[in-house]
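Worksheet: one structure, shown below.
As you look at this complex, bear in mind that one protein chain is not there, while each of the others sits in place.
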Amino acid sequence: MARSRNWTRWLAAATLAACTGGALAQTVKVGVVLPYTGVGAEFGQQVDRGMQIYMKLNPGAFAPYKVELIKRDSKNPGGAAAKTAVQELLAQDKVDLLAGFIYSPNAIASAPLATAARTPMIVMNAGTAWITNLSPMIARVAFSMWHSGYAMGQAAANIVKAKTAVVGYSDFPPGKDSLHAFKAGFESAGGKVIDEIPMGGPGQVPDFTPFFQRAKDKKPDVFFVFVPAGDHAVAVVKTYAALGMRDAGIKLIGPGDITQDIKLQAMGDAALGLITMHHYNADLDNPANHRLVAAWKKEYGADAVPDFMGVQGFDGMAAIAHVVQATRGRVDAEAAVKALKGWKYDSPRGPIMIDPATRDIVMNEYLSELVKKDGRLVQKNLGVIEHVKDMCKELKEGKCAQ
Amino acid sequence: MSLHEAAREYATRHRVRAWEALPWLAGLAAFFLFPNYLAFGTQVLVTILFALSLDLVLGYAGIVTLGHAAFFGAGAYTAAMLAAHAGWNEPLSGLAAAALVAGAVGFASGWVVLRAQGLALLMLTLCTMALLEQAANMGAAWTGGFDGMPGLAFRPIAGLFEFDVLYFRSQYLYALAVLFAGFVAVRLLVYSPFGRSLTGIRENVLRMHALGAPVRARQVRVYAFSAALAGVAGAVFVQANGYVNLAVLGLERAAGVLIILILGGYGRLYGAFVGALVYMLLEHSLSKAYPTAWQLGLGLTLMLVALYARNGILGLAAALRSRWSGR
Partner (left out) sequence: MDLASILLGGLASGMVLFVVSVGLSVTMGLMGFVNLAHGGFAMLGGYAVALAMRHWGMPFFAALALAFAAVAALGVLLERTLYARLYRASELDQVLFTIGLALVMIAGVTLAVGPESQSIALPAWLRGQTDLGFLRYRSYSLALIAAGALLMLALWLGFERTRAGAQIRAAVDNRRMAESLGVDVRRLFTLVFALGSGLAAVGGGLGAEILGLDPQYPLRYLAYFLIVVAVGGLGRVSGVFAAALVIGVLDFVLKVEFPKGGAIFIYALAMIILLARPQGLAGKRA
């Protein structure tokens, strides 16, 4: 009798050890799809850095589970290369989670694969509003053009007290999204958009002078501009200054894409007075952000700075850590998506939440003005709008209605 | 004449050699050996077909074009728009429609631009493609513009084989079958009298004119045929991926297929196979190993092949073979 009890006890102990031992050895594989070369390499680098800094600042976030990042280059915004990379991550590497996606076409192309493989997909930048509708596996920790556009429209009317606006936008879907968002917000608050100027494509940076000249001739109160983050934004600011539009009484406003932190200092004094609306800038005054900026500069150099893409990578990693913990290292689709819905986090950009209804992000939007402080360009906070949702899906505009 | 003799005679006339079965056997073998890489495999097959169509105009008719993606894209968008806007999502007839539209575009543009030569012709083909790309962007309501048209669903091939979203199994075999059909068509064309006159045009235009051969007309015809084939490649691409966007009309795709063909060896039919396989395999494996630096390895390879091989890899192989077989 004693022997069989010893046996059972031994068996129970062994099984327990095997189970916990198995869980301890469990590695969660995350497929990261970012442009490591090509057009968006700079942005891919920012998101990647954000992910690394999160892991550096929160070394215990995944314990006792291990996480393995398998990185694949999405190469270009064409969709096909990203799709092939995702297919192999799912079929060959059998990843538990997908993350990354700077460009909307790449996220759009990959959505059906995530659905078919029942693998959660954390979108860390792609901003086309209806992306989250494409698959029940998608959760976005980034933004949609409507977050900043609609809020800016309202703020332009209510805070800046503008009555007329001209909108300049790059002629591709995020630009058109931004236009519609701003127009919806501005006109619902009593303003009037008097001209809409498409300003070339997202590829090469066009010479903005003719478009800005046309806007200047219309004499609006504000000139709302959306161009892709990066070189376009720098050119916009320089053209604004070169044409003397500020002296003509026209304020330049836009989403924070045009004042991306990594490009800010290059803009020089031409950018002073710019008013932007965005979910993040490196000068935000909260403890989490101070910690992020300090760690960033320590790791990547005093001239390096996090920007909205960096913080999206950071928050994305936080979301992944939450999923891993909530599902105890066994990331299955149902449990993971359930864990993501309604997830709240104190991010460097303020409190964020994943909307359980749309799986899109709900966050603060900050109205800021560029001023000079200690010889550097700094964002001064003019106001905060809390709990901002993607208004495209709220209002069921166009393709967001599906 | 017995069947055996007839087959022998046919093979001799068309110079079919035994080893020509190898690429197709290899393609089938890959299906079983690399079941998790079939999405990549499908991309390779589509690119081979596209490069084959380019070889017709470049290798055989001597027309250098930087705008062949215009026809790839025309076929791609035809298949996509038929499926999305007209509810016409039967794949095989979609291919036929794509071939027709792309061929028509090829005929029209060839008729206009083939009066030029050299750098002017090169730029004219580039501008044609760029115009189509701009038009596709302007018609974003129909084409989806930069973000493209997601969620394209097609009916099973021949009513039997469903498109496999995750593993690309039926897509791969579908692409292989279409490539085979396309290859047979190209081969027949090249070894036909029409094809031989193309070679004549490529080698010595003046003499062909002197012989009274309708040079321009022949060039436009082969250009249109090649465009139709490129359109088929584009349609397969769209059907396999269920997605299309402006990149199908872009310079990156057009320049890419040109590089692939030169790398493999143009005017040699199999240059398309070798070039696409080598280039894409290299790109694929290098970018996995060195996500940030793979372009260096690829660039160096291109430079080395250009310096040491006349007419690409197949050209190099031919030169080595003739040296070893003794001269």
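To keep things simple, chains are lettered A and B as they appear, and every chain counts its residues starting from 1.
The definition used in the following text is that a residue touches a chain if its C-beta (ideal position, glycine included) is under 8 Å from a C-beta of that chain, and two chains touch if they have at least 3 such contacts.
The model shown is predicted, which means the values in this text are computed figures rather than measured ones.
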item	value
Which residue of B:92, B:108 or B:251 touches the chain not shown here	B:251
Contact residue for the chain not shown (choose from A:190, A:210 or A:398)	A:210
Hidden partner chain, touching residue among B:112, B:153 or B:320	B:112
Per the touch definition above, residue among B:16, B:92 or B:122 touching the missing chain	B:122
Where the missing chain touches chain B, by residue	58, 64, 112-113, 115-124, 126-128, 130-131, 134-135, 137-138, 251, 255, 258-259, 262-263, 266, 292-296, 298-303, 305-307, 310-312
Hidden partner chain, residues of chain A it touches	37-39, 41-42, 44-45, 171, 197-201, 203-207, 209-211, 213-214, 217, 230-231, 234-235, 238, 241-244, 262-263, 266, 268, 270
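Going forward, only the chains that are shown with their structure count from here on.
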item	value
Euclidean distance of C-alpha centroids - chain A vs chain B, Å	38
Residue numbers on chain B that touch chain A, as the complex places them	35-37, 39-40, 43, 137, 140, 145-148, 150-151, 165-168, 237, 241-243, 245, 247-248, 250, 252-253, 287-288, 291-295
Complex contacts: residues of chain A adjacent to chain B	36-37, 41, 71-73, 75-80, 83-84, 87-88, 90-92, 104-105, 108-109, 111-113, 115-117, 128, 134, 171-173, 176, 201-202
